[in-house]
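The chains shown are only part of the set, and none of them has been moved.
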Amino acid sequence: MDADGAAVIEARDLDLVFETADGPVQALKGVSLSIGRGEFVSFIGPSGCGKTTFLRVIAALEEPTGGTITVNGVSPDEARRARAYGYVFQAAGLYPWRTIAGNVKLPLEIMGYPAAEREERVRKVLELVELSGFGNKYPWQLSGGMQQRASIARALAFDADILLMDEPFGALDEIVRDHLNEQLLSLWRRTGKTIGFVTHSIPEAVYLSTKIVVMSPRPGRITDVIESPLPAERPLDIRDTPEFLEVAHRVREGLRAGHAYDE
Amino acid sequence: MIWILGSLAAWAALWWVNTRIAASALAERRAGRVAAPLIFGLAMLIVWEGLVRGFEVSPVILPAPTAIAAKFAASLDVLWIDFVQTFVKGALTGWVIGCGAAVAVAVLIDRSPFLKAGLLPVGNFVAALPIVGIAPIMVMWFGFDWQSKAAVVVVMVFFPTLVNTVAGLDATDRMHRDLMKTWNASYWQALVKLRLPAAMPFIFNGLKIATTLALIGAIVAEFFGSPIKGMGFRISTEVGRLGIDMVWAEIAVAALAGTSFYGAVALAERWVTFWHPSQRGGR
Amino acid sequence: MRRVLPVLVVTLAIVVIWYVAAVWLNSAWVIDQAARAGREPSFMDILRGTMNQDRPLLPPPHQVLAELWELTVEKRITSKRSLVYHGLVTLQATMLGFVVGAILGVALAIGIVHSRTMDLSVMPWAIISQTVPIVAIAPMIIVLSNAVGIEGRTVPKTIISAYLSYFPVLVSMVKGLRSPEREQLDLLKTYNASRWQTFVKLRLPASMPYFFASMKVAVAASLVGAIVGELPTGAIEGLGARMLIGSQFGEPMIMWTALFAAAILAALLVVAVGIVQALAARAMGQVAR
Amino acid sequence: ADDLTLQLKWVTQAQFAGYYVALENGYYEEEGLNVTIKPGGPDIAPTQVIAGGGADVTVEWMPAALAARERGLPLVNIAQPFKRSGMMLTCWKDSGIKTPQDFRGKTLGVWFFGNEYPFLAWMSQLGIPTDGSPEGVTVLKQGFNVDPLLQRQADCISTMTYNEYWQVIDAGVSPDDLITFKYEDQGVATLEDGLYVLEDRLADPEFKDKLVRFVRASMKGWKWAEENMDEAALIVLEHDETGAQTEKHQKRMMREIAKLTAGSNGELDPADFERTVATLLAGGSDPVITRHPGDGAWTHEITDAALK
């Protein structure tokens, strides 16, 4: 929708096999996908189907065993070196020896933001995820959901072209989740970032995305790619419109098919 | 001069070869992992040989590797006798007893906060008694033969293993401990199923450091009285006789034995703590 | 009080065992003496005879303490017999060796973690270096540094002390620097953090438990190194020299007091490291459990 | 003044009184020498120190010096202040040892570190194997002190007439309980405490001149020490940096040392040299030296000039 058409991520025929002690595991098989600049792409699929793996391949954290992938026209690794990515991992992965503010500040320190701006950004982004009073706490002093929000804040604190988020809202209640969904949408519209987003919630995927990728497991393949017909401007109650429900239905069918294939 | 420059050039060349090995796929295979240190060692030996020849260092100060090798080959029988006496009887026995005791004591004092608070500081004190002070006493108590050497080794390896084990037993995850609690695991169950496995990376640290200490301890202890065999005996005697080539031949035996010993423990570590991030190849 | 009591109890237990052992070990001499004099010693004779021998196999605690007191408190620090003086000499070499050894160990560990070549080729030789009996090459180190023109004992002592202490640091730090989880490393990878940044922000803090465990071992090893380094240097000053002199001149009490002084020094050093560790842990937000 | 460094074989004690006296009484200074005396110790091999350039002259026992010479370190004896040997084996009388042949089956403590040669030569002359077999002796590498005897870990230990023997006595053992075997009396005496330098340096006339002055002053020191034994002992004590030596022990040691230096003006008696070589060559299967070292192993040049 908001995409200007230029492909930012271009994967062709990706294969990825993990070698384990008891034989190889095919995590991705023949995955081809093209993501345009400014698109918001959701990945949905049963647990263990390769969503995380695919995101990791995009971010050059995993080397595919077959196929090609380019990001911004270059290899993922070059894109990584150009600091193209903000990544929210599935587990919060906060550093236990840093406070929440310290954790959020970490990428800013690494990317050399000036000290004053760092403080300002940390303040802003902690406010965004509703953790304002908790900057001085250590990770183990926060609840699970708060930790996850801190890790989202960490990825939003700096300006990455491509935002990869692996189930960022999994541990949040509906209200906060709705709130953060809106925030994310508005951030996306404002900045024109390209976003890859893994979720298990069908409404969330439909509400947020311009494109929904449905995957199925063992071996992990893409079974459906749904372009969303919804407009860019999305109030929360768009979720009750027939268009919305129709897309959601299609996603659910795709998911179910994947499961059927599995069992 | 030619010798010096030549040896330095050889060093540079071999280092370059190693860099290539490290960068290639060989590094992941056993061949590469064995070849690289060998090449590195070869480079060191060449430099040594070159420097000794280049500077015409007297053989009673530092013999050339070739001279040491010749001596080594000529004295295999003596070296073997010394090896058995010092390494097998002294170091190995002492290592097993010392490390076993350290782990046992760590577990023991860990069970009782009272003992932990009491024994750890006192244990630091006792176990930090320096070897050169202990060796004469052990000879006094346990006689001249290998038993006193083993006793020195016990004292030497005890502390590192204890410290590491205690640190390891504390290194468990909060959630992992809570789980054990919800199952009402007994102290011993939590110990065997959670705390010991979690402590293994630390314990192996201690064990590895202890392997080298054991060898040093057994050898040094022989300086303070021994029967007329053993690596330490031979070294101290030959230094006085200016048989420096024999001294280095014994050092070579110590190096071989020590490295194999360390390697064996490191292998065991790989096998036991395969799950630790440092062993998963995820560098 | 709650922390002192256990130490007291344990110490008391050790003292009791010690006395029993002293009587047991030293009695042989008393009996032997009496036998040569053609007497049959009573138990009380034995007990009395074991408490204050000139050359005991194991001097009872009070004897060591009395001697320690005399040599530390009652002697002028400048006296050649003052253990405070000798302790300071050894402490200086220990600290020098410890600092050099710790820096060397950490530096090598950094190299090994970051360079595959170093990992493959240096680690085995670091191990080999530790299998070389230091006492065997200590005289050579001194002869060599003499030949190079280094006078005085400080340099060779520092070298030996550092030689013994760098290894525990190296082993632990290699492990510690490699202990971050994959996700923690991956996060920094997505930031394209440089190796240096990854090191400072992740590997180093993650390695702290290993670091401090190794520091305690290393500081004790440094002390041993300093003492070993004092043996072949003409045996004049330092606790090592005292031990040797005691052993050499058949004066066990000199040896025992020096031994105890060394152990007390080691304990103090380990405690000091422990305090630094506690401070660091607090600064890093970890609480003592 | 000319600098010169002397390496001692052992720690500062009356065994080296002559050199300390020469230093303290200014004999070296009179000769225009600035002498540094380096004490030895259990880990110090004087031969290695001199090979490494750490000293100009060293005090060494002849067996060790000849063995070093055969190994390619050309040491030359330039003076021999000690005429007689002070080494002996000290045994418990109640061990039943009466003659050397009774050593069989017993445990003997021996100094190694280059000091084992006289013992090995003696045993091979007696035809007693040192392998621990029942008809042979069990040899222990004895440490720095006399504990092995006191603890009865050995039946006999090596002692010097001037030092360790008295440590045994001081430990409360009556001389009547002991029986001693002096190497001197057994006809296996080897020369002790000579002065040695590296052969090639003797080519340098300037160095030779220094040595001449050094030997002259040292012998003056020795003779003074023999005549003023208690003062000499006190001078030694003065130089003992360890503070561990006692006056009583050093005075006694000085008296014993004087017995050994008496009869030497510093010149090596070639007959003593030949006797030492013969003893060492008789080492049986494992001789200390394999061939006669030749007369290059000693020189009278220095003493001739010094004692003129």
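Each chain gets a letter, A, B, C and D, in the order it is written, and its residues are counted from 1.
Here is the rule we use: contacts are C-beta pairs under 8 Å (C-beta built on N, C-alpha and C of every residue); 3 or more make two chains touch, one makes a residue touch a chain.
Keep in mind the model is a prediction, meaning the values are calculated, not measured.
Formula of protein chain copies in the complete complex, based on this structure file: A x2, B x1, C x1, D x1.
We adopt the following convention: only the chains that are shown with their structure count from here on.
The minimum number of touch steps separating subunit A from subunit D is 2. Greatest centre-to-centre distance from subunit B is found for A, with centres as Cα means. Interface comparison, A-C versus B-C: the higher count of C-beta contacts falls to B-C.
Between subunit B and subunit C, the centres computed from C-alpha atoms are 17 Å apart. If you average the Cα atoms of subunit C and of subunit D, the two centres end up 36 Å apart. Residues of subunit A in contact with two or more other chains: none. Taken residue by residue, subunit B touches two or more other chains at 61, 136, 140, 223-224, 236, 239, whereas all remaining positions touch fewer.
If you draw each protein chain as a dot and join the dots that touch, the picture is not a line, a loop, a star, or fully joined; it has some other shape. Partner subunit B is touched in their complex by these residues of subunit C: 2-3, 5-11, 14, 25, 57-58, 113, 115-117, 119-125, 127-128, 130-137, 139-140, 143-144, 147, 167-168, 171-172, 174-175, 178-182, 185, 209-210, 212-214, 216-217, 220, 223-224, 227-228, 231, 239-240, 243-244, 247, 255, 258-259, 262-264, 266-267, 270-271, 289. Interface of subunit C with subunit D (complex): residues 28-29, 32-33, 36, 54-55, 57, 79-81, 135, 138-140, 143-144, 146-147, 231-237, 241, 244-251, 254. Of all residues in subunit C, only 181, 183-184, 186-194, 197, 201-202, 205-206, 208, 284-286 touch subunit A in the complex they form.
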